[in-house]
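Yeah, one chain of the complex is gone here, protein chain that is, but the others are all in their spots.
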Amino acid sequence: MQRRDFIKIASATTGLIAAGQPWTAFAQSVTNGVLNVAINPEPPGLMVAIIQNGPTQLVAGNIYEGLLRYDADLNPMPGLATSWTISEDALTYSFKLKPGVTWHDGKPFSADDVVFSVDKMLREVHARLRSSLVAVDTITAPDANTVVFTLKYPFGPFIGLFEVGTMPMVPKHIYDGTDYRTNPANNTPIGTGPFKFKEWIKGSYIQLVKNEAYHEAGLPGIDGIYFHVIPDAASRAAAYESGKMDVMPGGTVEYFDIQRLKALPKTEVTTKGWEFFGPHCWLWINNRAGPLADVRVRQAIMYALDREAMKNVAWYGFGKVATGPFSTTTRFHTDEVTPYPHDKAKAKALLAAAGYKGETLRLLPLPYGETWQRFAEMARQNLAEVGIKVELQATDVAGWNEKLNNWDYDLAFTYLYQYGDPALGVQRNYTTSNIQKGSPWNNVSGYSNPKVDDLFERGAKEPNATRRRAIYAEAQKILVDEVPVAWLIELEFPTIYRTNIQNLVNSAIGLNDGFARAKVTKA
Amino acid sequence: MGDFWRRFRRNKGALVGLAILILVLCLALFAPLIDSGDPWAMVQRPFLPPFEIAHTMFGTDTLGRDIGTGLVYGARVSLMIGFVSTVAALVLGVTLGAVSGYYGGWIDATLMRFTELFQTVPSFALAIVLVAIFQPSVGSIVTAIAIVSWPPVARLVRGEFLTLRQRDFVEAARLDGQSDLRIIFVELLPNAASSIVVMASLMVATAILLESSLSFMGLGDPDLMSWGFMIGAARTVLRQAWWMSVFPGLAILLTVLALNLVGEGLSDGLNTRLGGGRGNAGL
Amino acid sequence: MNRARFAARRLAQGLVALLLIVVVNFFLIRAAPGDPAQVMAGEAGAGDAKFVAQLRQQFGLDKPMIEQLGLYLGHVAMLDLGQSYRQQRPVAELIGERVPATLLLTGAAFVLSLLFGITLGAWSSARVGTWGDSLVTTVALIFYATPLFWVALMAVLVFSIKLDWLPGFGMATVGQDFSALGHALDVAQHLVLPAVTLALFYMAIYARMTRTSMLEVSRMDFVKTARAKGVPRGRIWRVHILRNALLPIITLAGIQAGQMVGGAILTETVFAWPGIGRLMFEALLQRDYNLLLGVFLFTAAMVVLFNFLTDVLYTIVDPRIELR
Partner (left out) sequence: MPASDPVLQIDGLDISLPPGGDRPLAVSGVSLTLAAGEALCIVGESGSGKSMIANAVMGLLPGPHVRPTAGRIRFDGQELLDLSESQMQTLRGRRIGMIFQEPMTALNPIMRIGDQIGEVYRSHLSIGRKECRERVLAALADVGLPDPTRLIDSYPFRLSGGQRQRVMIAAALALEPALLIADEPTTALDVTTQAQILKLIRALQRRRGMALLFITHDFGVVAEIADRVAVMQRGIMVEAGPARDVLDRPAHVYTQKLIAAIPHGQTSDRAPAMAPAALLELDQVTKTYRLPGGREVAALKGVSLTLRKGETLGIVGESGSGKSTIGRCVTGLTPISSGRILFEGIDISKLGPKGLKPYRGRIQMVFQDPYASLNPRHRVGSAITTGMLMQGIPKAKARDRAVELLSLVGLGAEALDRYPHEFSGGQRQRIGIARALAMEPELLVADEPVSALDVSVQAQVLDLFDQVRKKFDLALLFITHDLRVAAQMCDRVAVMRAGELVEYGEAAQVLRDPRHAYTQELIAAVPRLERAAS
């Protein structure tokens, strides 16, 4: 599972996801301590426990908090929990909570809130966390400041689940005993975070103000944030150019506009803040039937695709050529795998060996705007150059979903998040147990190798990091040789901001971690 | 036919239109001879401005594809979709119009109510819905355009048949024992042919506009390099690369203008005056 | 046949048409692949089958089609257009937000096109054969033959990007602190390019139509009678010819007005104008059934309304036509 909507680039031409923008209200400029942040599309809601799409997380990261935070190397850092211990057998995790933390409505935050959040509310409404909580046996609060999790079996990535997007702390006194989905409090979110919710003019802006009683002294560094809903990409770029916007989160600016905005005076660009997500892009290959069932044809495809050119031309140089199933920012990534340079001759040889007779393959592009359309067109040209005839199929988002749900495709573009740990973000795409119709994010290719299944199974349950690394290295070697899917690029989503904003990105989930630690100096 | 050509020739605009139309037709028919390249091939570096490199006079697009080749192959797609959808719309529109115009009474009322139903939904909106439902492909685009453009033909033919029906030669035909069907297709249709021909030329023009609008909105057939597609792809890089959208736009303008001018010439030649207010070509 | 009975009858016909449109579209859009639950699940990044089933149940999409239709029609009868799945807000409210923008754009374009179209058409018909006449006819033909979205793009390219006289996107400057007047001026500034582009297209139609109609009427017998009565040329042109020539224009304007409200999709897309057209397109792509049907209902209602107004206006202008 991954939070993809936020990264969806709603292109100017098809305007795929955009709410109206009737009368935009005013917003002070950055100089007097208020940040203007562009957001698109408008979040359906702000209660991040229930709605996990991108724009919701960008805003909710300032209102709610998780027990832990993670640095760029995905090492846990204190959040609402100041310290944590893991038992020898890695079955018991106990957290010491920060004392004196209050909810925005003044009520005290305690261990009971944590138990309620995870054991009751998130287990029901948070689809992604739900599957990881299977490993949890009990969650108890021995005292007001301590929470203890006991597991049924050791679960390697468990320590990586405590960031605000995956496990947000919600107020028990507001939600306990109510219907979580229709609770009116969802429209006026209450959290423990650095900023409080103030106002939301639908289709126009969302305003957050400083939480005076924030538990960390001296924070937040700025007085308030305005999230402006600007549906059209060209308008967003124009808004930044004219000085109205201060921060353009990743995915709100088209790649071809980044060049221009980057060149503006007093403007910075960073691609940091995505390590936890590790957006990984590849080409689903339907291993089930036809020529694609033959591994040599799949290997030929890897050799045929000129991924360096794709990065430079379609993505304007952003991103890295992917080496295998693991993104470089995901734990236990290894480079010792068979490389697939752009080698037309080798591709042709493999095709000949496999006896490929030139049947036309259907290629399903990702319907997220111009950049993805160009990406698909380049792929078609590359494959045509080695004799693989490809026919592009145009669909919209719903059509794309349906085709993958029903395995009605030959080749299909996609990208998913890896959430820092192979057991969370990679396993689901390559294990036999995950071959089920009805979701475009599980094992859609139909690849099945008992050896790989066993490796992922052991990897997930192995507490010791070095042994996990060895297990996953072997898995990566096999996968890269069997090419279940054609890995393309590790995507980068650059964030653009004014130079007088310091320390904007300070964790592995970037802006989703809120603007508490951002500082603003006079322009 | 002599005097048809004499009257057609007198309309200077029509001659200019005809010349352009023939040029575009040649482009479409002899595309491989004119430009052996593949419109999708990435032949040059992207964002190459026009008139810099000899054989890519029109420059390249965001992926380095030759816009000149695109224009040549775009002609083929636009004209093909234009003609096929017009023929489909004509078959449907003429039959319905003829039947309702000839029989009148309740048949006419129901058929006209049915035609009006189509015109309550804005035509471009309807086209988009149809293409989005059947997922964009040449077939769905042609069907959508045909479904949207047959009502005006039906109304025109109905109007013609209503007046022709009262003419004496129709009653003479009845006295001769001709069947209704024969009267409609042998006696009446030839008389309505001239305005249908004029209307057809204008419908091809409207169909090309519709196809380019659909491709512009991203609903074009991804395997077909059409002019609308080129403009749509160029829209986002308007600031950096003006030429990517200007040349295909001019191509559409010239072709559609030519078709309209020829339509005017035909209407002078066949001396049938057609109301100016045809269906709108999309907003 | 007095006006009230005519109005009632036309209203009834209008309602039947609306009902037909809703039912036809109800099934039409469901024929499209995928459904809102899938799209929503995809966005939320939690695409497992249980979550999708949960959403479907929440939206009532699990019920049989006919029951859904019955439910929907029941709601519509009580003027409740239901909830938008994607934006969790009442459809009526979403449309309501967009109506001012659409009316502003199409209204301005309609007035501009009618005004300039008729004057140019009449002016050139008075000078048949002169260079002025052929200039107007050719320019009108060119604007009629040009793809609207391309004219819009070129307008943005020239006036917004190269000359930077006018804003090329959106309806108001984002995050600008305005007084009421300042705000109105800002919106007006944003309105210029889209309204003029849309108006050019219709102006071409009206100009051609007025010119043809004026020429046809000027050949009629009663114009010769008027000249024989020694009536001055100006009065003949204004009173006799223009009024008769305008009759077909009224019908065309009525149809165009109805269609315009629902269909300025291209202009709205190029200029990022928050109108109904774009709302419809987005709702379609998101398979937001209730919102899509709501927009169709609104646009169809506008078309029926404008057709009715045209007929009434026609009976006022042309005494020969009674309200049948």
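Chains here go by letter, A, B and C, matching the order in which they are written, and residues are numbered from 1 within each.
Everything that follows uses one rule, which is that a residue touches a chain if its C-beta (ideal position, glycine included) is under 8 Å from a C-beta of that chain, and two chains touch if they have at least 3 such contacts.
On a predicted model such as this, the values are computed, not experimentally measured, just so you know.
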What are the shown chains that the left-out chain touches? B, C
Quick one: which of C:135, C:161, C:188 or C:317 touches the chain that's been left out? C:317
Just to verify: which one of C:5, C:127, C:162 or C:243 makes contact with the chain not shown? C:243
Among B:48, B:130, B:173 or B:224, which one touches the chain that has been omitted from the display? B:173
Please identify, in ascending order, the residues of subunit B that touch the omitted chain? 167-169, 171-178, 187, 190-191, 193
Absent-chain interface residues of subunit C come out as 220-222, 224-233, 235, 239-240, 243-244, 247, 317-320, 322, 324
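What we mean here is this: only the chains that are shown with their structure count from here on.
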Which one of the chains is farthest from subunit C, going by Cα centres? A
Separation of the C-alpha centres, subunit A versus subunit C, in whole Å, is 41
Among all residues of subunit C, those touching at least two other chains are 32-33, 269, 281, 285
Using the touch definition from the top, which residues of subunit B touch two or more other chains? 132, 135, 216-217, 235, 239
Quick check on the complex: what are the subunit B residues that touch subunit C? 13, 116-117, 119-125, 128-129, 132-133, 135, 205, 209, 212-213, 216-217, 228, 231, 235, 238-239, 242, 245-246, 249, 252-253, 256-257, 259-261, 273, 275-277, 280-283
Can you tell me which positions in subunit B touch subunit A when the two form their complex? 40-42, 46, 62-64, 132, 135-137, 216-223, 232-233, 235-237, 239-240
Help me check something: in the complex, which residues belonging to subunit C touch subunit A? 32-36, 38-39, 41-52, 58, 86-89, 94, 97-98, 100-101, 167-178, 183, 269, 272, 274, 278-279, 281-282, 285-287
